[in-house]
Structures are given as C-alpha cells and as structure tokens.
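Working notes for the structure below.
What you see is the complex with one protein chain gone and the rest in place.
Let's look at chain A:
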Amino acid sequence: MKTTESTHAAPGHRASGKNTGTVVPVLVRDRKPVIGYGIGALIALLFFAIGAPSALATFRLSSAGDAVELPPLAIPSAAAGWVLAALLVAATVYAWLNLRAGRKNPGWLALTYGLAFLMAFLIWVVGSANNPNISLITLLGGSIALALPMVFGSLSGVLSERSGVVNIAIEGQLLLGAFAAAVGGSITQNVYVALICAAVGGVVVSALLALFAIKYLVNQIIVGVVLNVLVSGLTAFLFGTLLAPNADALNSPPRLRSFSIPGLADIPILGPLLFRQTLLGYLMFVAVAIVWFALYKTRWGLRVRAVGEHPKAADTVGINVNRTRVINVLIGGAVAGLGGSYYTLVSVSQFSRDMTAGAGFIALAALIFGRWNPLGAFFAALLFGFATNLQYVLAQAGTAVPSQFMAMLPYVVTIFAVAGLVGKSRGPAAAGEPYVKG
C-alpha cells in the first residue's frame, strides 16, 4: 500500500484542475492571500502596535498546587505589539515577493503568520483589559473543552464530505446525540451506555441523510437543512412532553468524570491541558488521529477520497460508490453523536432545548477552514473554541472589546477563509452531487 500524496496538498491541488463551475475565471497567480496578509498586517500595525496599551500583559502559566510551578509571564504590550506587527509586515512582503516571482508560498508562512497574529491580538486585548492578568491554562483548557463537540462534528463533516456527501446536518447529529445520551444515561445510569446511545442518535440522523440524499437523490443541502429543523423540533417536543415532566427518570444522566494520566499530567502547561480530560476528551484526540490515518494512509481512505473527487472513475475501477458514501455518512453520524454527548454528560448533566446552539455550524466552518483535512479541522475547531472561551475570560478581566465582536470572530474568519483571503479552501470535487450509475 503506498500513498505518495502529501496530506496538505491533497484537497486544494486536485480540485484546482476542475474549475468549470465557478463564476470567476481561473487566476494563475492568486493575489487574494497576499491581500489578506496585508489587511491583517495593517490591523496589527494600527491596533496592536500604534494603539498598544502601556500595561504589561500577564499570563499565569500554572495554578497553585501544580507539581512544577512556573512563574507568570509578563509581556510589555507595546514592545511585543511592534515586534509582532513588524513580523507580520515582513511575512506580507515575503508573500508578495513570492507572488511576483511566481513562487509558491511555503506552508510554514501561513502558520507563522497566523500564530504571530493570534499572539499579537492576545497580548493587545489582555494588555488593554482592566485587569491585565489572565491564566493561560484556564484560557487554553477551556478552549479545548469548548472545541470538543465541534471537533467531533467537523470530523463527521470530513468523513461524509470526503466521500462526496455534503453534511449540513452536523448540528442535528450533535443535538440528537446529546438528547440520546441524556435519555439513555438517565434510564441506565451508566455513562458507557449513554455514550453508545449518543453514537446511535447521531447515526439515526445520518441514516436519514443517507436515505434521502443517496437513495432518493434529494439535494444534499436541502436534506441537511431540513434534518436540522426536524431534530430541533423533535427533541424540543420530546423534551416538553416527556423529559421535563419526568426529569428524574429521563433527564438526569450520570456525569462523565475526568481523570489524569499519572506522570504526564504533571508536565507544566501541557499536562493540565492534555492529560486531565474526560474519556470523551481522550477519545477526541484518538478520533482525530484515527480519521487522519485512515483517510490518508490506508487503502480504504484512498477509496473514500476517490469517491469524493471522481465517483465515476472510482466506479470504473470497481469501488461501490454509493455503499462507500452510506458507510461514511453513518460513521460520521456516530462520531458527531459522540461529540453531542459532551453537552449532557460533561458540560451540564441534563438536556435542554436546542442546547447545541449552533456548534454544528461552527463545526461546518471548522471543516472548511481546516480544508477538509481532519488535522486542519481539529486546529480550526480549537481556534474557534479559543475565540469563544476568550470572550468569557476577557469578560472577567474586563475588556474594552465588546463580547459580541469576540463571538462574531469565528464566523468572520470563516467568511474570509471561503473568500480565499486566507489561502485556498476547496472541497472534494464531487461533494453535493448524487451519483447515478450509467
């Protein structure tokens, strides 16, 4: 079994050959990323450097009682703002020079740029808060927790969209997963049964998606949109008629407890972040790794991607296109359903109406921002979890930036991403098209 493609180049490159449907003519040299870099550098220069607060931005790296206690990190906001802004300007100039010379931008450029921008923003926003002192562990740990359902959701999206089925129903999968975990957990008082129920809940939504989108060839986006409404209505109805009146019997699931991995949990910074999780938290890391490995390093993954890019070719070499799609959509549903159990087993231990509150759509955004790659989607979901958690942390620190704008950030960033200002983001070529043999 040999796969020679590099993982990062996979989606963008193959799709760029097929451009028949887009409205814009194909540009050989894409200026948009450079424009995006320029806008970001300008913002950094104006706000983070020129408009930098005079205070020190202090980040606490460990909490009292940790095995290794690190001193807090105090960063002068203005100096850091200028240095990072200069770095961003340099990166923009470098990208522009590459564009003029017709060279491709190296992969590390976007990563460095993104990290520098994020750091500059964080230092600026913390430095200008009333109390410029936050715990980095709380900030990042909370981000991972908030990102958890989105990671599972976006993995569900990766699995089904890579096989060519657009999955707008992530929200519904998460919600029914949360609902099923609550009911199953309450009846049996067993978290493991609750987790299985959650996965089954997600699979039910997936099965409907597969039935209508693959068997009856209904437009996949329509099915997804309508399924979200159906699940929202159904869970809210059952909540009102059954769960609310019988809360003790049907809506008091057991809690999934977190446990530390001995030794590893004592590593400074990383320990509390990665090795003090619930079972679901550890499952998340495992799931990301498995989906990545399965998609890019196995025969199965190659087939799935072939089905998503060029179903006819896949069919010609003997791959059963629609069966592959059904299986992938169902696995995706199980993954997203598991993620939904976060709401009722970890976050709060009861179900409530529409409690996923649009996380499924952020998962969709993470999927696109992460360019249909499990690792990309994972980091994008973390970024969105970070943005969400930052508004809570900053609300405590007392910031000048209105929390609503912080909350808007993931959505705005995604719009920039799909518009091509943050690099190309192209999906599997055949996603959205039903496959009819012949």
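Everything below uses one rule, namely that contacts are C-beta pairs under 8 Å (C-beta built on N, C-alpha and C of every residue); 3 or more make two chains touch, one makes a residue touch a chain; residues count from 1.
The working rule: contacts and distances are computed from a predicted model.
Of the names listed as "Cytochrome C oxidase subunit IV", "Isoquinoline 1-oxidoreductase alpha subunit", "Acyl carrier protein" or "ABC transporter permease", the one that matches the UniProt record for the absent chain is "ABC transporter permease". Of the listed residues A:V125, A:A210, A:L364 or A:A377, the one in contact with the hidden chain in the full complex is A:L364. Considering the whole complex, the residue from A:I221, A:L375 or A:A397 that touches the absent chain is A:I221.
Between the chain not shown and the residues A:L118, A:A207 or A:L238, the one that touches is A:L238.
In the full complex, chain A makes contact with the omitted chain through residues 18-24, 32, 166, 168, 208, 212, 216-223, 225-227, 229-230, 232-234, 236-242, 245, 358, 361, 364-365, 368, 402, 404-405, 407-408, 411-412, 414-415, 418-420, 425-427, 429-434, 436, 438.
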